[in-house]
Every structure is written in C-alpha cells, then in structure tokens.
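For this depiction, one protein chain was excluded, whereas all remaining protein chains were kept in their positions.
To keep things simple, chains are lettered A, B and C as they appear, and every chain counts its residues starting from 1.
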Amino acid sequence: MDHRIPVGVLGATGMVGARLVHMLVEHPWFRLAEVVASERSAGEPLGALLSGADAAGLPSEITGLEVKTPGEALSSPLLLSALPSSVAKEIEEAAAGEGRLVVSNASAHRTDADVPLVIPEVNPDHLALLDAQRSRWPGGIVTNPNCAVAVLATCLAPLHEAFGLERVVVTTLQAISGAGRPGPAAFDLVDNVLPHIAGEEPKIAGEPRKILGTVRDGVVVDADFAVGATAVRVPVLHGHLVSVACSLRKKAAPEEAVAAMSGWRGHVADLELPTAPAHPLEIAEEVDRPQPRLDRDRGGGMTVTVGRVRAGGALHLSFVALAHNLVRGAAGAALLNAELCHARGLA
Amino acid sequence: MDHRIPVGVLGATGMVGARLVHMLVEHPWFRLAEVVASERSAGEPLGALLSGADAAGLPSEITGLEVKTPGEALSSPLLLSALPSSVAKEIEEAAAGEGRLVVSNASAHRTDADVPLVIPEVNPDHLALLDAQRSRWPGGIVTNPNCAVAVLATCLAPLHEAFGLERVVVTTLQAISGAGRPGPAAFDLVDNVLPHIAGEEPKIAGEPRKILGTVRDGVVVDADFAVGATAVRVPVLHGHLVSVACSLRKKAAPEEAVAAMSGWRGHVADLELPTAPAHPLEIAEEVDRPQPRLDRDRGGGMTVTVGRVRAGGALHLSFVALAHNLVRGAAGAALLNAELCHARGLA
Amino acid sequence: MDHRIPVGVLGATGMVGARLVHMLVEHPWFRLAEVVASERSAGEPLGALLSGADAAGLPSEITGLEVKTPGEALSSPLLLSALPSSVAKEIEEAAAGEGRLVVSNASAHRTDADVPLVIPEVNPDHLALLDAQRSRWPGGIVTNPNCAVAVLATCLAPLHEAFGLERVVVTTLQAISGAGRPGPAAFDLVDNVLPHIAGEEPKIAGEPRKILGTVRDGVVVDADFAVGATAVRVPVLHGHLVSVACSLRKKAAPEEAVAAMSGWRGHVADLELPTAPAHPLEIAEEVDRPQPRLDRDRGGGMTVTVGRVRAGGALHLSFVALAHNLVRGAAGAALLNAELCHARGLA
Partner (left out) sequence: MDHRIPVGVLGATGMVGARLVHMLVEHPWFRLAEVVASERSAGEPLGALLSGADAAGLPSEITGLEVKTPGEALSSPLLLSALPSSVAKEIEEAAAGEGRLVVSNASAHRTDADVPLVIPEVNPDHLALLDAQRSRWPGGIVTNPNCAVAVLATCLAPLHEAFGLERVVVTTLQAISGAGRPGPAAFDLVDNVLPHIAGEEPKIAGEPRKILGTVRDGVVVDADFAVGATAVRVPVLHGHLVSVACSLRKKAAPEEAVAAMSGWRGHVADLELPTAPAHPLEIAEEVDRPQPRLDRDRGGGMTVTVGRVRAGGALHLSFVALAHNLVRGAAGAALLNAELCHARGLA
C-alpha cells in the first residue's frame, strides 16, 4: 500500500508545473494524485498536454492522469501551485478556503502580511505566519520567492546573519526558461541581450527584505537593508546568474565572507528534507565559475554556487552566484517548502 | 594632390587594427600610408593578411600596402596603435623616441603619470600631459581607455560634472569581439555566459578616475570616487552593455540625471572632429533599450546609448548604457584622439 | 514635383512589409503613398505600429502615413503585398478586381495557372501570363517565390539553361526571420536546430519547376526535373543557406558549372532595374563561404552567393548558396518584380 500523502499540482502543464511533476516521480513522502490546468485542457490525459520533451521519462500512471480544471473538486490536502500569477490569487484562495495547504510558486500572495515567503534553509520560522491566516480560511498558503531572489537571498542569508547587510546592488543575468512558454523570441536573443524584464526588479528589491526579516508578534518586520536591482535576459536556457555588490553593517574581509558562506548549512539540515541538497551553498574554486551551463545542475539544481568573492571597490564585497531557476528558483523551491511543512506537521 | 597627413597603423591585422584601417578609408584629414604587423607578416600585402570578411570593401591602394615589421623604418609623423599590450610598450616608446605621435588603444601606457588617457568629449584638456613627456622622448603617446570604460566613463562624465560621483557599481556584459581573435571558444559560449574576463576589472575600476580627474601642475589628480566592477562575457558579437548603479555627492532625481546626460555635448563639439558623433550620449526612449544588436551602431558606433535611468534602490541612480566596443571602445576612440590632437595642432 | 508612381504596401507592419517600406525610401521610380495593415491598426500612424528598430531611419512623411485597413479605399495603381497568406487571397483579388496591379510576396496565388511566379533575372517572360488574368479581373497579380526558392532557383537557372536539370536534392538551413514575428522561441533554438518547417518543403519542391518552366500557349509548362527538399531552422538571424546536389541532363564538370554560373547575368540586365544587383550570382572564392552573417548583405541583400561547387559524389554536382531571405527572398523580390512590371509598361 502507498502511504504517501496525495498531492495535487496546479498549473501542471507549464514549464514549472512540468518540472514539479517530474520531481514528484518516486518522491518518498508525496504521491502525485491529481493535476489541474486551464479550462481548455479539461479531461485530457496529462501526457497529451505536455510536449514530447516534457513528457519524456514520466511513468504511465502520471501521463495518464486526467487533467482537472480550476473549478473541479479536488481531493488532496496538499497542493503545489505553479499557476500563472494572473489566475493564482483566486484559485489558491479557493483551495485554502476548502482547508487545503497551498504551497505556491506564484507571486500573487508573496507580499500578503500573513503569508510566509519562505526558503527553508533561510527562514523556516516564517511558517508561524500561517496562524494569522486562520482568520481568512481554514487552509493555508505558503509561497517561495521569485526565481532570481531564490539565488540572491540564499547567498545573502549567511552574510546577513554574520555581518548585517546594509546595501545590496545586483544585476541579474536571467535564463530564458525563467520567462515560461513561449518566452522571448529567438529573433530577439541571437547576438543580443535584453536589459529589461517586466515586473522583475521590484520583486528582487523587495522579497529579500521580507525573507531575511524577523517574525515579531505574528508579522514579519522586514530586514533593514536596501536592494537595487537590474534584470537582464541573456541567451541561456537555464540558470540565473546574479552579480552582487554589498555593503555590510560590520565590515568583513572576503575571506570572512567566504567562511561565513561555505560553513553555512541553513536552518533545516536536521530535517533531512528529501529535496534539500547536501550543501545549499557551494563556493566555486575556479575563477571563472559559476557558469550557467556548468553549474546549474549542482545538487540536482538546488545548490546555489557562489564564486569570485572579493573586495568590492565601491561597496564592501562583490561576488557572483547561480542556481537553476526552474529548480531552486521555482519547482524545487515549492517542493522543498511542501516538505518543510510536512516535516513540521503542517501537511 | 593629397594634402592629408600620412598616418601609420600599428597592429593592422587584428580586429581593432582592421577596423582602424576601414575607418581611415576616405578620411578627410588622414591618409593611411603604412601598416605594421608582426614579424611573420613581413613584406606581404595587407589584403593577404586580413580575413576575407575584414578585407571586404577596402580599396586596392590599401589592400596593396606592404606590411612592415616592428623594427622597420617608418615615415608617418602620426601612428595609430592597435598593438597587443604585450608588445605595445616597447614599440610605441621606440616610435615616440623617433619623434612620432602615437595614439594608442593599448593598455601599456594608460597608467603612466605623464601619458594622457583621453576621451575627447570628456577630458580633452588632459592632452596637457604631453608636455611632461618631453623629458622622455621627442614624440608623444596618447591613450584611450579600455573598451568597457569608454562606455562607462562617457556616461558618468555629465553626472560627475553636475552632481559629483561618490560610488559606482558596474556589471559589464561584454561582447565577444572585445577579446580579439580568436577569442572565446564557441563551446564555452553556447547556452552560457562567462563571469570573469582576465585583467578587465582593475581597468574598469581605475581608468574612470583618471579620465574624470583634474590636471594640476602637469599631473592628473584622480577623481575622488570609488568603482567596483564585475566583468561578464556574453554571447553577443559587438556592443558592451554596462549596468550601472551610483551614488552622488549631490543627490539627483532620475529626471535631473536624464537632463544632465541628454543635454551634454562634451567639450569638443566646436572642433567638428570627423569621427565625433552628433551626440556622444543618447537616451533611449523604450524601456527595453539599449540592446547590443539594435543600438551598437548608433552614430556610426561612436554614440553611447543610455537607458532605464531610474532611482537606484540601494544607491541613488541606476541605468544601463551601451556602445560598440570596437568603435567607441577601441578603433574609433583612438581615431578620435588622433583627430583631437590634430585639431589642437599636436599632429 | 514628384513624378514617381504612387504605390501602396499591403501588410506594412510585418517583418517583410517593414523591409519593403525601408526599400521604398528614396526609390527612384516609386513613391510610398499608402500602407495597409490589419483592422486593429486602423487610423494609427505607421511609425506607431512599427517597433523602434523597424521605424529607425524612416523619414517622417513615411512614419506619419495613416494606416488603412483592408476594406478601405486605396488610390495607388500598384500595390506591393507582404500580407500573411491566410488573408492575402481575398485582399489581393479584391485589389486586382479594382484594376490594380498587385505584386505579391504571399504564397496564396503562386500556383494559380494564370499567375506568373517570377524572379526577374530568371523568367521575366512569364509576365505574359498576365493576359490570361483578364478573364478574372481588370488588374493583375504577380508573385515571387518562397524565400528559400528565391535562392535555389536563382542558382539553378544557369545550370538548367546550360545543362538541363534532372534531379535536385536540397537541404535548407533557414534563418529565424524567415518565420516572421514572433517566430520561433529562443528556448527552442539555443543549442539546437529544428529539422522541420511547416509547409515549406512542398514549396521548395514545386516552385522551381514553375519558375524554370516554359510559357506555351499562355500557360507555364513546368520544367522536367525533380526536387527533394528538407527544411531546417537554424539559429541565424537572416540568410538562408541551401546545400544542393543535382544531376544534369548533360553532365558538366565543376569548372563548367562555375563558368555557367559566374558568367550568368540573367535576362533583365539591360533594363537597369533599380533594385537589381550588379551580379545576381557571385561565386565565393574562399572554401568556407558563403556564410550567413558574412555574405547575406552582398549586393544589398539581392546577390545570391554560391560556394563550394564540386563534383557531387552521388549526383553530378554539389554546392551551397545563400542570400538574404528578407531581401532577395521576400521584400526585394517583390520590389524587383514591381520594377520589372514598370519597365515593361505594366505599371
């Protein structure tokens, strides 16, 4: 008998949803029991809605799942949401209203005062916000950050804990898959980069302050540092690279920063969450690393690789960091949050 | 009769040298009289040493020029140098020793206290340093900045003049042609970016302070601001994009910064230098510009396009800027310096 | 006074239409008088409907043209059509019904028995088919071939004229811009090629036989050779490369083929059509040419560059050829047809 918890994936046919489906194959705690996609997919088997490449390697009990539409009755107590933000708000709230726990990659609820925005290794204690949601619905909503913030906030965490951040200037070089399907046109990205990603920079500026903030009296007090972000799209398939400069409350030499980062294991190492990598942060040894193609799959896509930590010239420190935007930045982020919730008895 | 000044190009067969040769075709002031390349090219006609693509469009009086080697006697009073920095020092000094004026793109002499590092629109008065060189040689050496600095320093100039720079954090997304031939391997730049360019960041950190510095008592007093740089290679043919955040001595709103930049014409507009663009700086109107492929050829490659000027979050201002690295960043930079020298009676 | 012929462009806001608009700026014979685009563009100035990149360099009398919709009354006797094929049939026929001459890049009418499919240098005599259209409408419709066929048929013409073609096997490596906007997704073309282009191969197999066919009794008798085609999309912006193998009725050595191709000037050299290149065909000298990026702009994009002509191993000859798909393959093809019609007194 399969004693695993039945889970549903909302938005299962997009790039992040398909990745979630793959990550749930043979998951030790969760069993993919149902999938939800847009109206026009109703009643079709999941396998018929995925591209050949996205369906490759999925077992028949998963490709054969009949796709449900947003209105239909669900049965799973735990839902993983990869819905587009435009529809996520309504659908996720309805599910919470039915008493389900929704662990969402969508941005719709990230800034709600009573919704935790969580990277398990960084701020697992923010799940305490779920209590405050009880006044809104019997279930709950937990979110993970924007795909670039997942990289950024993870490598800022040990620095903030050790030295206190003051200012952060970041330029992100973001991969194509971060835009979902169909994403940018090939015509715009051959021999080119695009120095603007709609809606991205406010998230990169705001979310790290909530994630690294402190829960007091049931609400998050944002961390007291400033972030300035420039988001650029580059012709890379997967892997967001961030170029970071920061100043600290307590000045640290590069070696101290490296020590703080390389020794950091995060705050859930004891939980042995299935999707957690052995090392949430790794320091690249070679001077020209991390590179998207070479480093995005470290730790199954969950490890953030940091490189080139050095004195910053204008601010205290400069470094680059990278992780797989669909894994650490999206599907894996949501799944790890679901695992954290389960380990804490919330699902 | 051709009354133009005979000029020589040192290092005529590389990417920058070939571009210089093209820019000298039908130049109103200068006539390409001789070309110098490495030993192994001796005696061959220039056309035989250029790739088909580099030779395309050159008239026969230029492709037919017999290539001289570094030791050979030269006749031109004015030399444009696109030599690799490894050999530039010796060859350029020898030429200066013979009384010639060498206008160089090489980095060998940029940091010499008595060698001007010049962007004509920004600091033409630095040519005054040439006087101090008289103790070393009868000729002179004038340099232009690193290709990324050419973009950066040009857009910083009006900000520094109007508000005073304090800190500058820059991430550069640099094109392949900036590495010369053969440059990075295709295998390393498909589905990838490279977060390190050897030797680049110290130049980006140091050169703007000299360029925006002040000549006092025959030497340059560096401008008093700090620069931190991260240099990344991206799969773009031409066009260095810089992502800049900066803080100012006198805080300015984005509109004030735009006004300062868009109204700026530089300090040589009256000289009508042939290679000077109508606008050294242009502000892009669209939110996703400048883009390397779409904007690198503005003003014949000499215009720096600035975009996305906005409040910076962590520092006062953020913006992006771009120009053609082989033109504004190298060949055009040297040629414009030569034109400035001529207009000032120095050549 | 402007004595040029007023012309209209149908489908002026797409990639081909915008290119046509650019090619009409300062055209010696034609004056762009009106532009037509889809309903949703009605009444807006053309400049507002083009991307910044497509609008760059256009004079204000053109960007200011108010866009008409398909139903609206037109005034130009000559129309250049860059309409999508899905709507071209109806709109072009309506215009012909009003007595206008429509020179079209769309595929809608290419296979009609009474519609000439013309490459001016190859088969200008096919315009005789226009007589047969009089039973359908007072105006006329003239078409140019598919963008890959424009390259292929032009280099096959001298071979067919000199030796007679028997079999042609072609693999096309087609550029992204051939797919129009938005075209293939970047995600599908980074580190990849796509071995299928919907609807393309039947055109490549069929159109050359009509173009190289013979007009007899007012209809075209297709040329008697067979074509097999495989169409592949590659990550190139512009420039379709075709890899051709062919057998001939009268066997020819590679040098004979080169002589036939390099000496060929086509059949309209005497007309001095403004858009005709000096050489419709050029033979590349270097063994690794033509290359899309290096050769697509030869002859303003109208020259077909042929390379690597050699004995074929399995069939008599093998070679590669290339031209700019938006110019020789689309906008320039239509414009050259319009010029031919004008020179022949048809417009």
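FYI, a contact is a pair of C-beta atoms (placed from the backbone, for glycine too) under 8 Å apart; a residue touches a chain by one contact, two chains touch by 3 or more.
Nothing here was measured: the structure is a model prediction, and the numbers come from that model.
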Task: Residue touching the undisplayed chain, where the options are B:Pro45, B:Pro84, B:Gly164 or B:Pro184 - done: B:Pro184
TODO: From the listed residues C:Val193, C:Val221, C:Ala253 or C:Ala278, report the one that touches the chain absent from this view.
DONE: C:Val193
- [ ] With the full complex in mind, choose from C:Leu32, C:Leu241 or C:Ala343 the residue touching the hidden chain.
- [x] C:Leu241
- [ ] Touching the absent chain in the whole complex: find that residue among C:Pro124, C:Pro158, C:Pro277 or C:Gly307.
- [x] C:Gly307
TODO: Could you list which residues of chain A touch the chain missing from the display?
DONE: 52-53, 190-191, 285-286, 289, 294
Task: Contacts of chain B with the absent chain, listed as residue ranges - done: 176-177, 181-191, 235-237
Task: chain C, residues in touch with the chain not shown (by the definition above) - done: 167-169, 171, 173, 191-196, 205, 226-230, 232, 234-237, 241, 243, 245, 287-294, 307-308, 312-315, 318, 320
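Going forward, only the chains that are shown with their structure count from here on.
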Open item on the list: So the centre of each chain is just the mean of its C-alpha atoms; given that, what is the distance between chain A and chain C in Å?
Closed with: 48
Open item on the list: Based only on mean CA positions, could you tell me how far chain A sits from chain B in angstrom?
Closed with: 42
Task: Multi-partner residues of chain B (each touching 2 or more other chains) - done: 190-191, 289, 294
